[in-house]
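For this depiction, one protein chain was excluded, whereas all remaining protein chains were kept in their positions.
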Amino acid sequence: MNEHGHIELSTFWLPRQSSTIAHQVDFAWNVVTLVSIFFFVLVVGAMLIFVWRYRRRTEHDITSTVEHNFRLEVAWTILPLAICIGLFVVGFRGYVNASVPPGDALEIKVVATQWAWDFIYPNGTKSRNEFRMPAGRPVKVIMSAADTPKSDTEVRPAVIHSFFIPEFRVKQDVVPGLYTTLWFTAPEPLDTILLCTEYCGDNHSKMSASVKVMENAAFNEWMENGGDDAKGMPPAEHGLKLYSKYGCNACHTIDGSPRQAPSFKGLFGRKEAFNDGSEIAAVDENYIRESILNPTAKVVKGYQGIMPMFKGVVTDKEVDDLIAFIKTLK
Amino acid sequence: MSQTVAAEGHPKDDEVEGGKTLNYWNAKKGILSWLLTVDHKRIGIMYLFSVLTAFLAGGIFALLLRLKLLTGHDNLVTAPQYNKLFTLHGAMMVFLFIIPAIPGSIANFMLPIMLGAKDVAFPKLNLMSLYVYWTGALMALVAIVFGQIDTGWTFYTPYSASGSGPVILMTLAVFILGFSSILTGLNFIVTIHKMRAPGMTWYRLPLFLWATYATSLVQVLATPVLAITLLLLALESGFSVGIFDPKLGGDPVLFQHFFWFYSHPAVYIMILPGMGIMSELIAVHARRKLFGYKAVAFSSIGIALIGFLVWGHHMFISGQSEIATTVFSFLTFLVAIPSGIKVFNWVATLWGGSIAFTTPMLYALSFLFLFTIGGLTGVYLGMLNVDIHLTDTYFVVAHFHYVMMGGTVMAFVGGLHHWWPKMTGRMYNERLGAIGCALVFIGFNMTFFTQFILGSRGMPRRYYNYLDQFQPLHAFSTYGSWVIGLGFFLTLGYLLHSLKYGAKAPRNPWGGKSLEWLTESPPITENFHDTPVVTSGPYDFMGDEHGITPALQHHPKDDPSHTPAYDPGHHDPAAKTEEKS
Amino acid sequence: MTEAAADAHDGHGQDDIHGHGDDHHGGPDHHPHVLPYKTYFLVWSALLVLTVVTVGVSYVDFGGANLVIALVVATIKASLVGAIFMHLKYETKFYTVVFVSSLVFVSIFIGITGLDYLQRGRADHVRHDRVMNMLHPFDPAPPKAAPKPAAHHHE
Partner (left out) sequence: MSADAHAASPAVDDEGRPLSPQYHVAHHFDNADHQFQANKLGIWLFLAQEIMFFSGLFCAFILFRAKYYDAFVEAHHHLDKVMGGINTIVLICSSLTMALGVRAAQTNKRKLGVAMLVMTFLFAATFLVIKYFEYHHKFHDGLLPGRHFTAEGFVHPEANIFFGIYFVMTGVHGVHVIVGMALILWITVKMYRGRFSSRYYAPVEGVGLYWHLVDLIWIYLFPLLYLIG
């Protein structure tokens, strides 16, 4: 389903431990699990035994009139209290570690819009729906949610999102008007996925990004090249990459089935009618270019103008490659 | 010797018509006699009907949601429709069902009777809160039908503020529902303070009333904050006053504080009455003096009060300050203690009892099992770093369904069976009752235990499309939801059937000791032929055959010559001879 | 017998045969507790004086103390109204309990919310000041004419 990747599992319950804090979380998880099993067996076990032992035999059963036992009641008040405070301490220590980043952390800025993740690296390199980071080096993300441009004059107001990488055990809301932060270190190069966990509208469930942890050198090279790894790639193939990179796939299918927007299948050369009554005999390069850069100019009949504006987001080369890709979808 | 008369319940002349005793059900006829009634029993029945309708609707939404989630691909509904569905499911279940369910229906019906009063303190206010509830429900319905409401039941800004008309209507609807809840709570507090029968001391209140009292306190003190919050939200989306709008310097996180300051205590509004019912079910169906009466009573109050201090544990990742987060986490662990005390006392009450496997008891045992899981998984979410991984995933969804459905709904349905004979004067089919309970129990665990696994593996909530790797577990969860549905439809079926064909219920089918078992089934309009005088506690099962209600040892037909629970006759030679015979 | 006392009494679980729970002022009829006019007018003039005082001090700047002073004076006035005009002084204490408890919850509400609000970004120093540019949160504030937000994402 999701081209951005998937979650590797380590145990039956939890994902692979891909960050340095993951094992602390899992330790806390194991502690509380043991405590829970203990109390569950205690309560339900006692319940079942009593239910069988004291099942009603006659209407004249003589029942106990014991209504309290001071020692017992003190015990089952103090003991859980002590255990709870212990659990709090365990959770708290993990939390402190997760909250205070080391000073030398690499700062990556994150901007969440409806419905895309943008990442801004220290040298200004940008990537969308693809989060790259070096292995073995602490990374600190500074996040905020932004308005989504619909046209030059109109925006869709920013809403709350949440930055969640299950394999890293990190999660933090991305709030409009606020800067929130997270930090983590991924020791090994690997691929995993980033998900949005705060409901943010129609395509909330599609708002994911691939996470690529790279060797430090490879990461630096990638960053220096301005994040362009499409060198020498055939246009149509690169267009396919961009199709998921820019989240076109959230609304435009390539198998002909309509979602919140027309499918790309057979789009090129198709006759389209628009909400404003006008129509185009055959979809051509110019129409596609306009629809990407300023989507609300012409909205296909029967659809809502929900597509964000990509002016200033995509380069001309990328538009060309996308068009090349769409042309291939006969 | 009016007490004796009351105890033996010889109806007065004006309470008999054509040989048969008039009860609240047949005393007056016609739809208007219901719509204009101030009788707490009739109002309770109307509430019961309303909340069950909401439960049915919300349940159908839930089944649709689960059906869609059979696969993670587009099917059945579109993403916007799905988002609307889970919003409706949440909003209906929370605001139209769980919050008013037990206080509105069962408590409304039973509270005055258990106190030995003729009615609640403010009968007209009681009727008014029902009408306010209906108004809110109607507005919510309009908003749902004509509006694109996909904010989730939490209405988080700025997303909700960007929504126009329908969202405002919905918030105002909830605003109004809130006032219904406030009025009910206010009414109950005054009733418990002022309307107790002679001899009904605080420590002779059935624990259900202690729980109701605690609930009412929360309703009166917390709900107004929801009101002002939603008012501000409506003003925000209507006139953009800016208090929550980041563009204008407002703060979206402040909205979450406002919302959860009500909505966390609100989960105690939802669970406390259920806990109260549990105490009744366990004690009566085990025929045993409840273990640790005072502990259970005060843990209700404790939960209500500490419940006001922990709202921020819904906001660990919201961007609130680390210090606040830590404080909230600590306080959250404290609120676990009184709930634990209750559970231990219930289990201890089973010890040395005489446990009958009646349907209410089966629901009580299911409650113990499910609520224990719900409570313990709550501890996971209280732990700071574990919560960060689990929050906003299916783990949370499973947790609150274990507490709300495994807890409150189980207790509600159990209580419904417990008091069904009293409310309707009919017995239902015990075997079908057991089957229904078993189906719900099994289906529930299939559906929601699976979701713990989904959540801990990183499946976020409110997802229309999900990663393929989660598909098998989702499918299993969906199959479970069908079993639950089956169980509840069966239950609905035999309960309705019993209304017409069920055996006539005796006054005291279970051998209970609290005042309601002293009255006719169903009760007369004034509840008691004469104000009862209370001389013993609600759970005084003597431990000898005196503890067992004579009515039970005979044929189930009502026999007024036997003195049921709460026997004032203990001081009364006449009644003594009665018992010896 | 005061309500509180009645509760305490009931609390010991003894039989309280003269029923209806809490308080019972003997006879069936209600006998109001009437205050002399003098009391009312004294309170009234006190309130007026305090109003003048609080306005007066507002012309002097005590910096942070302004809030405290204003609240203290207001609270004195409030307690006068509560105690005399609302008869709290002469009623069973339980009404005061209800009244004060609501104030306690208000302070909890404001207090703990403040604990978040005034402490944000302490564990980890980012620029936790306002985001001024909602289109590009990490760029400087835009010129005055910001794009107007669309009504709703569904239209």
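As written, the chains take the letters A, B and C, and residue 1 is the first residue of each chain.
Going forward, a residue touches a chain if its C-beta (ideal position, glycine included) is under 8 Å from a C-beta of that chain, and two chains touch if they have at least 3 such contacts.
This is a predicted model, so every value here is computed, not measured.
*Asks:* Which displayed chains make contact with the chain that has been left out?
*Replies:* Its contacts among the visible chains are B, C.
*Asks:* Based on the whole complex, identify which of B:Ile60, B:Leu76, B:Leu141 or B:Leu235 touches the chain you can't see.
*Replies:* Of the candidates B:Ile60, B:Leu76, B:Leu141 or B:Leu235, B:Leu235 is in touch with the missing chain.
*Asks:* Check each of B:Trp34, B:Phe122, B:Tyr203 or B:Phe298 against the chain that is not shown and name the one that touches it.
*Replies:* Only one listed residue reaches the unshown chain, and that is B:Phe122.
*Asks:* Which of these, B:Leu48, B:Leu88, B:Met128 or B:Leu221, touches the one chain of the complex that we don't see?
*Replies:* Only one of B:Leu48, B:Leu88, B:Met128 or B:Leu221 touches the chain omitted from view, namely B:Leu221.
*Asks:* List every residue of subunit C that touches the chain not included in the displayed model.
*Replies:* Within subunit C, the residues that touch the unshown chain are 20, 22-25, 27-35, 37, 40-41, 43-44, 47-48, 51, 54-55, 58, 66-67, 70-71, 73-74, 77-78, 81-82, 84-86, 91, 94-95, 98-99, 101-103, 105-106, 109-110, 113-114, 117-118.
*Asks:* Just checking the interface: what residues of subunit B touch the absent partner chain?
*Replies:* 117-119, 121-123, 125, 182, 186-187, 189-190, 193-195, 220-225, 227-229, 231-232, 235-236, 239-243, 245, 248-250, 254, 257-258
Everything that follows uses one rule, which is that only the chains that are shown with their structure count from here on.
*Asks:* Among the chains, which has its CA centre at the largest distance from subunit B's?
*Replies:* Farthest chain from subunit B, going by C-alpha centroids: A.
*Asks:* List the centre-to-centre spacing of subunit A and subunit C in whole Å, with centres computed as mean CA coordinates.
*Replies:* Centre-to-centre distance between subunit A and subunit C: 42 Å.
*Asks:* Show the residues in subunit A shared as contacts by 2 or more other chains, in ascending order.
*Replies:* 99, 156-158, 176-178, 180, 201-202
*Asks:* Give me the residues of subunit C that touch two or more other chains.
*Replies:* Answer for subunit C, listing residues that touch two or more other chains: 120-121, 123-124, 130-131, 134, 149, 153-154.
*Asks:* Which of the residues in subunit B end up touching subunit A in this complex?
*Replies:* 72-74, 78-80, 83, 150-152, 156, 158-159, 161-162, 246-247, 249-253, 286-295, 317-319, 322, 325-326, 329-330, 333-334, 336-337, 340-341, 343-344, 347-348, 350-357, 365, 368-369, 372-373, 376-377, 379-380, 382-389, 391-393, 453, 456-458, 460-469, 541-545, 547-548, 552-553
*Asks:* Could you please specify the touching residues of subunit A with respect to subunit B in the complex?
*Replies:* Against subunit B, subunit A makes touches at 1-2, 6-7, 9, 12-15, 21, 24-25, 28-29, 32, 35-36, 39-40, 43-44, 46-47, 50-51, 54-57, 59-68, 72-73, 76-77, 80-81, 84-85, 87-88, 90-92, 94-95, 98-99, 156-160, 162, 164, 166-167, 169-173, 175-178, 180, 193, 195-206, 257, 259-260.
*Asks:* Over in the complex, which subunit C residues touch subunit B? Could you list them?
*Replies:* Counting only subunit C, the residues touching subunit B are 3, 7, 10-11, 13-22, 101-102, 105, 108-109, 112-113, 115-124, 130-131, 134, 146, 149, 151-154.
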